[in-house]
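Omission of a single protein chain aside, the complex is shown with its protein chains in their original locations.
So, chain A:
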Amino acid sequence: MSDSILEVSNLRTSFFTDDGEVPAVDGISFSIKEGEILGVVGESGCGKSVTSLSIMGLLPHPQGKIVGGQIMYEGKDISHLKEAEMRKLRGNDLAMIFQEPMTSLNPVFTIGEQLTEAIRLHNHMSKQEQNNRAVELLKLVGLPRATELLKEYPHELSGGMRQRVMIAIAMSCNPKVLIADEPTTALDVTIQAQILDLMLKLNQETHTAIMLITHDLGVVAQVCKRVVVMYGGKIVEEGDVKDIFNHPKHPYTEGLIKSIPDLYSKKDKLYSIKGSVPKPGSIKKGCLFAPRCDYVMDKCKEQVPELLGSGHKSRCFLHQDEA
């Protein structure tokens, strides 16, 4: 597995709150290969954002802490780097875009100021060169009127345009890994289609590896090659996108896929998983999905299954002997 650029192993991240320790990410392992698009899916609260913040060294201080595991970037553990070193890495190798582009752009600076600041962070260029590069980046992400846009403020742009600016800023350092946390969730479908198209294009042209976090199985199916499915702070299934959608192993993945209404044919009644997503730490023993699972066995209520399998992995006692 020497071709993986980022390797997360047994990562555990907790929040220390008045109610005690909240295990938001509970021992997850996965890797991203150079130039690939990895999808991370799961429902609200399963730990997707905490995973990405852990990798980027952006956990809220001091409540959020990595309490175990490793994050290997190009063979070096970055899980406990000093802030200065981490910042250097964030400026050059790792970049991130968030769901809400408005909150991540500064409203009092122009697009040009924010973009050239990002460029300046990791390049020694003259003012003119910085400007040229900024225009080039805005064109790269498909924004029209690039030169004028540099002088405008975030509130003058639509949501889709702001997300393109965020992507331009993220791409300004030619990152090797781009973490996109729900980059299209706040956008309309036609604008989402534009942004996903853009991300695929950038991935092909620049060979940047992308970790695409989303709760939308449609987005994953259309864009990603490999998928990680999270539930309750753990990875419950991992594999090639076709295997996951055509032959889901974990009952949660299976239920999730069956719950989506179909655009092409009308079903009488939708499948629905009973109950709701548990709060982290609320289930003390056994498989976290056991209370909602149609196939639950006695064993599931007592022991936690491991993530097993080669290629297509799942964390379920129904599939433990296949490994």
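By definition in this document, a contact is a pair of C-beta atoms (placed from the backbone, for glycine too) under 8 Å apart; a residue touches a chain by one contact, two chains touch by 3 or more; residues count from 1.
We adopt the following convention: contacts and distances are computed from a predicted model.
Student: Leaving aside the chains you can see, what is the UniProt protein name of the one that's missing? Options: "Phenol 2-monooxygenase P4 subunit", "Oligopeptide transport system ATP-binding protein", "ABC transporter permease subunit" or "NADH dehydrogenase".
Tutor: Record says "Oligopeptide transport system ATP-binding protein".
Student: Considering the complete complex, identify which of A:111, A:180, A:256 or A:288 is in touch with the unshown chain.
Tutor: With A:111, A:180, A:256 or A:288 as choices, the missing chain is touched by A:256.
Student: Among A:65, A:122 or A:215, which one is in touch with the chain left out?
Tutor: From the options A:65, A:122 or A:215, the contact with the absent chain belongs to A:215.
Student: Which positions on chain A touch the chain that was left off?
Tutor: These residues touch the chain not displayed: 43-44, 144, 158-161, 188-194, 196-197, 215-223, 241-242, 245-246, 255-257, 259-264, 266-267, 269-274, 276-277.
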